[in-house]
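Let me begin by handing over the structure; questions about it come next.
Missing here: one protein chain of the complex. Every other protein chain is in place.
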Amino acid sequence: MGNNLLKGKRGIIFGALNDMSIAWKVAERCVEEGATVTLSNTALAIRMGTTTELSEKLNAKLIPADATSVEDLEKVFAESMEALGGKVDFILHSIGMSPNVRKKRPYDDLDYGLLNQTLDISAISFHKMLQVAKKMDAINDWGSVIALSYGAAQRTMYGYNDMADAKAMLESVARSFGYIYGRSQNVRINTISQSPTVTTAGSGIKGFDSLVDFSDRMSPLGNATAAECADYCVVMFSDLTKKVTMQNLYHDGGYSSMGMSFRAMEQYIKSFEGLTDEQGNIIYG
Amino acid sequence: MGNNLLKGKRGIIFGALNDMSIAWKVAERCVEEGATVTLSNTALAIRMGTTTELSEKLNAKLIPADATSVEDLEKVFAESMEALGGKVDFILHSIGMSPNVRKKRPYDDLDYGLLNQTLDISAISFHKMLQVAKKMDAINDWGSVIALSYGAAQRTMYGYNDMADAKAMLESVARSFGYIYGRSQNVRINTISQSPTVTTAGSGIKGFDSLVDFSDRMSPLGNATAAECADYCVVMFSDLTKKVTMQNLYHDGGYSSMGMSFRAMEQYIKSFEGLTDEQGNIIYG
Amino acid sequence: MGNNLLKGKRGIIFGALNDMSIAWKVAERCVEEGATVTLSNTALAIRMGTTTELSEKLNAKLIPADATSVEDLEKVFAESMEALGGKVDFILHSIGMSPNVRKKRPYDDLDYGLLNQTLDISAISFHKMLQVAKKMDAINDWGSVIALSYGAAQRTMYGYNDMADAKAMLESVARSFGYIYGRSQNVRINTISQSPTVTTAGSGIKGFDSLVDFSDRMSPLGNATAAECADYCVVMFSDLTKKVTMQNLYHDGGYSSMGMSFRAMEQYIKSFEGLTDEQGNIIYG
Partner (left out) sequence: MGNNLLKGKRGIIFGALNDMSIAWKVAERCVEEGATVTLSNTALAIRMGTTTELSEKLNAKLIPADATSVEDLEKVFAESMEALGGKVDFILHSIGMSPNVRKKRPYDDLDYGLLNQTLDISAISFHKMLQVAKKMDAINDWGSVIALSYGAAQRTMYGYNDMADAKAMLESVARSFGYIYGRSQNVRINTISQSPTVTTAGSGIKGFDSLVDFSDRMSPLGNATAAECADYCVVMFSDLTKKVTMQNLYHDGGYSSMGMSFRAMEQYIKSFEGLTDEQGNIIYG
């Protein structure tokens, strides 16, 4: 069904939990395009989710690892190169979690131990992954690495909390390491800034459904789905995008370039029904 | 009442129509801060508006001119330097108008003659102003020039139409000429991207009131007023901001860095009342 | 040799002059990926260049047209749909020229008649193309349109002159029309901001060779070539990037995210040889 865009390529997909996960779709699509892959997630996520199914379906080795552990990452790269028969060509980092959000700590009452965890899991893990890969010389020349990000890195979303800071740092790591790994081995590193996507991870955020609705009405093409994101990842892993690096790529149906759409405003105006006078002016207070 | 921030400085304020105009407030505040100014607007605007009052109040010469005419601009600079007794130190460009918007031509049915007018009035006039000033050597070293812009230059607002393209070009002119005029005479050139402001100009835009409401709820500090914009212009004209140039400066209560606020989302959610099931989920279709 | 990424798709390529042109490479690659295309350029360009060769090679109808003329554009779409047997799926706009640059008018001595031409050729032509297409319903749902841009739209390059303003406007048109055409027919519209590329168009710019050298040393992956740009266009025309719209996509080996590279600085430092004291400090004046 695919176009052989990744024929003969090897990759590692971090962060597939279940079939709602973007990483899950990416793994499937990469294989469809001719790649062989390994999968990695934490032992806990593997127990809670259904990654094992995916592993079987794709005949892809599943390597439990904590992406905040340099040792574990070394193991992932070593075992992946062995399983795949050589250095890898692409990597997906789809990892992010805020214990502060989980524990409902608002942004002005953060627990700093938990903030360190948010950063370690969601941003520093990306640096560790790249540093380990580079030290082990685990990525082929002209390899491609993607991390998934979100628009809150640029514009504050209420409730997204310390994840916004983690995503801003994640995107910075992509630039900083993109320079280093680009000049030495032509490895390109980008982030994809995806529409709010209904996944297990996304569903933890306050008022998420309404945000998804608003975002969908704002975007001329509607929100991007996980499956569409997988297509975009395939393209970014392929040899057709060799000179794109250090970028944050919006994959959001146009949302990031919208100030206000007719559809979103039309809906917004409905909120004032019963609150307007005969002339249709909003009655405040 | 002021702080003598512009003591002894001379300026030209383009675009004051009536006391709702940002340019009107800027003129008042500049004088309050110790500057002497001249005013300019089209002959038509002077007839329709009340700029003459402002001219009398501030004892400021009013020079009718079409800012799309190089000759007229030459006259404005010549007469201003004469009236003020020397080269000018600051200029405000508060000029913008779309005949396509006026004639209700949607963006996919533009009249290209009118588009040329939109660009000429709203963007090229700024280049002409600067080119005329430079040729006449009409601005003192370390002078400061500001043009008013709007966030639609970066993110599409439905109904803003070809003004978005004009504002994008206006901001580019500020950068392009900021380089040229900066390196030769240290003149700095910036744009201020202001909250949607209820002025005579703003009120022509479709659904403007609701946009103002949304923008106000999105911005942690609320929309910026015309009076507050005047304060910001004073600061940018003063010697305290000498190394700020070629920038687009958001003056918008934080709006430009907001993805979604609690207040705006709270209001948005009200629009679904009667459209939700018992669990509070939105019922589509 | 291709991947059938554009199998069965129809497209129009504007702006191929000769085999150095990006548009030339794009046309070739699109056909290689299974598309059928028509070509268009001005009558003058067709005489001066070698587009006819390309037309024969690709068996692609060549339609002479001035992209600033609505009538000519109507002809291009009508003849393309006839030649290709249906509505088109993709369009490349690779058109730009500044008569002010040609006539060596510096940015502070622009001829405003020529500025209008710069804008008309380099930016408004894109709007005309889209408006004509939409009125004729000439693009299929989920079609993809790309215009080529350059980083001077964001950051001033000496010598790039009024083309910077034209490119800023071009990118704005992509956003503005991207919203309109997206919400009605899911057509996506993007610009690609390409490395400085040694083409016939690029070679007119002052100091261009040194800029190309600097840019190459700054970019971790080096400058992107015309052939690589063609690959990227293929990807953006394919169904794998359906939710990317209203974006300016940097295709530049990382340049746009670089502040300073070791290689560029190493070269820069050489310029001071003979100008440094024993400690290696720069001796000024």
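First chain written, first letter: the chains are A, B and C, and each begins at residue 1.
Here is the rule we go by: a residue touches a chain if its C-beta (ideal position, glycine included) is under 8 Å from a C-beta of that chain, and two chains touch if they have at least 3 such contacts.
All of these numbers come straight from a predicted model, not from anything done at the bench.
Listed by label, the shown chains that the missing chain touches in the whole complex are A, B, C. The chain that is not drawn here is touched, among residues A:Gly178, A:Pro220 or A:Gly254, by A:Gly178. Residue A:Ile124 is the one among A:Ile124, A:Ile192, A:Leu240 or A:Ala264 that touches the chain not shown. Checked against the hidden chain, the listed residues A:Met97, A:Leu115, A:Ile192 or A:Leu221 yield one contact partner: A:Leu115. Contact between chain B and the unshown chain involves residues 3-5, 175, 178-183, 186, 188, 195, 219-225, 228, 231-232, 234-235, 238-247, 249-254, 256-258, 261-263. What chain A contributes to its contact with the hidden chain is residues 70, 106-110, 112, 115-116, 119, 123-124, 127-128, 130-131, 134-135, 153, 155-156, 158, 161-162, 164-165, 167-169, 171-173, 175-181, 246. Although one chain is not shown, part of chain C still touches it, namely residues 151-152, 154-160, 207, 209-211, 213-214, 256-262, 265, 267-273, 281-282.
Methods note: only the chains that are shown with their structure count from here on.
The most distant chain from chain A is B, comparing centres defined as mean Cα coordinates. Of all chains shown, the one whose average CA position lies nearest the global CA mean is C. Chain A and chain C, compared by their mean Cα positions, are separated by 30 Å. Between the Cα centres of chain B and chain C there is a gap of 31 Å. In terms of their C-alpha centroids, the spacing between chain A and chain B amounts to 39 Å. Across the assembly, chain B contributes 155-156, 158 as residues in contact with two or more other chains.
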